[in-house]
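Missing here is one protein chain; the remaining ones are kept as they sit in the complex.
Chains: A, B and C, in written order; residue numbering restarts at 1 for each.
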């Protein structure tokens, strides 16, 4: 029997698929739509201690091969976490609470609420490319990101994941954060990008700069995961431009144990997960793999 | 009359188009193919003091929206420069010699040969993502890149351009190098990426990691140029995923005075330049611009 | 590319009352009934606007003045349009009954033009109604203060003119919830829509989730789900 079960960073997943943070994860109604799909876990929007309105639209715009978004970490604040976690309980799915903030206190505050609400893991967003003083700015600041990770890992019992983006020091930062107790890495976030309208003569997004997602960034994500896995052999959840089952395989071959999907939901809806599942299973059978562990990272020497 | 003439970093161009370094620029036969197109300058392959074989094929592979390449700076060495520059003389086009190396002596050696051969400018490649000890590794090392730039700008009279890539410190590095006498920035190089074959179970490129080019990286390039222009108002030659005239306009609106085209030549050949020229002219007429200076950077506030 | 803004010229605008104006924007293709556009005013923001009409290459939107963007939009010469978004509303089997609360009248005007039917239209007071003489056809009006038509809510007016099927309604969420309750208890059949914060328009941010649906993908949902 071919199995798609996998364990990553202390989390057992029946299916190696989940939606990327930010996708349909800010309210229970939306999260429930995902829960009905072929996913192994649910991921919330990045939650800050207090609600954030985020940016005014346009918050996302299509490009020739992907999307540029600057949602601006809009979220309902930590008080909304219990209801989000309840969706997972209802559907028997682990919930990963994505956490954002500006310093270790804020991250810890939200992580504690996640743990107390029964979340299965937290994913610290140290790589959002379009929120001032948060995200990528923290990821690029090793002492601050270390402080945040140290605070969260020492004060929570559930697995702690860290989501990092494309940056110069990715391997080094990942290594340090793993030493501080991070259970798995989520790689990669969107890549800083922009679209300008040539008749309006202005950037399209209200925030001007955003993050590029979708097929465009897939080869960038594959390389980032490859480099990190090669050096650190760490548990990795891959994300970045996955839209077909072949992409899932590619991510796993360079070290991802599970994957998250974002932009592909725009074109395919949650049915994309069924498509990924069928394709991955078929490929495993063709290649005579019984489970995912057999081929994670084998393209890395 | 609508004019496409533009001046960038001390170089007067009749047309704001040129091919990106690496494209058909390693031998006079190839360079001559480009010279017949609607270009305002010719750019050579990155030249090192001595010839380099580069990587064995596969050196480039298509992805869903672009290409990943690791040519490995194959080039005929500095002795080949005079014959490359001669092509420009024959066609009345300025030749920009792209220069690569591992330290200031190597860069200077090639730059001197370029100057002595009658090249119109040099473009220091501080951002090749797939040659060990060269390119991006130098760009990320501010003291080494400063030393290289200082050596070249103080010992050559022709304009010195610097080609930088997507990196954390792009704006800061660009600022320092401009202070050291750089005449224009060429932004951006390809972005580190990889493609894995899911049946061969291996990275496709012999070099494993390469650089992503083509439509995928266009929004990344636009944002990089935007950020640099916003902070520094520097002369910029834009490059990264341009395949249609609308892209040229987009790059110019965020600060590029001229553009380079690479991957689009794969699909469209050198005719791409005629297409860009016709489209840009048409748009300028529609928007009632008489020359490029009127709209460079106007989407940046 | 489906999800990009196309800059288009504003052809005409006209105040309909103190709070609402209509704006015509160039758009070559007739959009399906029940769809909407994200309308971007460069330098300001983008807002979701239902198609209120389409004729001879011009889209009509009704805009309720609420803030900077809706104020500035009145003077705009060009806007960016992303759409049509959502999808065509399910077609009625006979002349529909259209129930509009306030600015929710906008998409129903387009339905009425395409499908005909009776319009039941309510607002807080007569000042908030758009000019009735331009609506044509059968219109039943209700105002909460009784300044025009039936005194009461649009639901009250609907109860007096009850239909069991082919109901299309758009209005504030409490009104829609009331209709949902009626649908469940009385077996009314029809579809409704309501104003929700549409932020992405592509079905991924989840801001517009209601009743397990994403309104930006499926703006017209069965009444009994409200």
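Operating definition for what follows: contacts are C-beta pairs under 8 Å (C-beta built on N, C-alpha and C of every residue); 3 or more make two chains touch, one makes a residue touch a chain.
Quantities reported herein were computed from a predicted structural model and do not represent experimental measurements.
Student: Missing chain touches which shown chains?
Tutor: B
Student: For the chain not shown, which residue from B:14, B:176 or B:202 touches it across the whole complex?
Tutor: Counting the whole complex, the residue in contact with the absent chain is B:202.
Student: Considering the whole complex, which of B:5, B:56 or B:105 touches the chain not shown?
Tutor: B:56
Student: Since one chain has been left out of the picture, which residues of chain B touch it in the full complex?
Tutor: Those residues of chain B that touch the unshown chain are 22-27, 29-33, 45, 54, 56-64, 67, 69, 71, 74, 197, 199-202, 204, 206, 262-263, 265-266, 269.
One rule holds in what follows: only the chains that are shown with their structure count from here on.
Student: Distance between chain A and chain C based on Cα centroids, please, to the nearest Å.
Tutor: Here the centre of chain C sits 36 Å away from the centre of chain A.
Student: What's the distance between the Cα centroids of chain B and chain C, rounded to whole Å?
Tutor: Between these chains, centre-to-centre, one finds 51 Å.
Student: Take the average of all CA coordinates in chain A, do the same for chain B, and state the distance between these two points in whole angstrom.
Tutor: Distance between chain centres, rounded to whole Å: 33 Å.
Student: What are the residues of chain A that contact at least two other chains?
Tutor: Where chain A meets two or more other chains at a single residue, that happens at 63-64, 199, 201-202.
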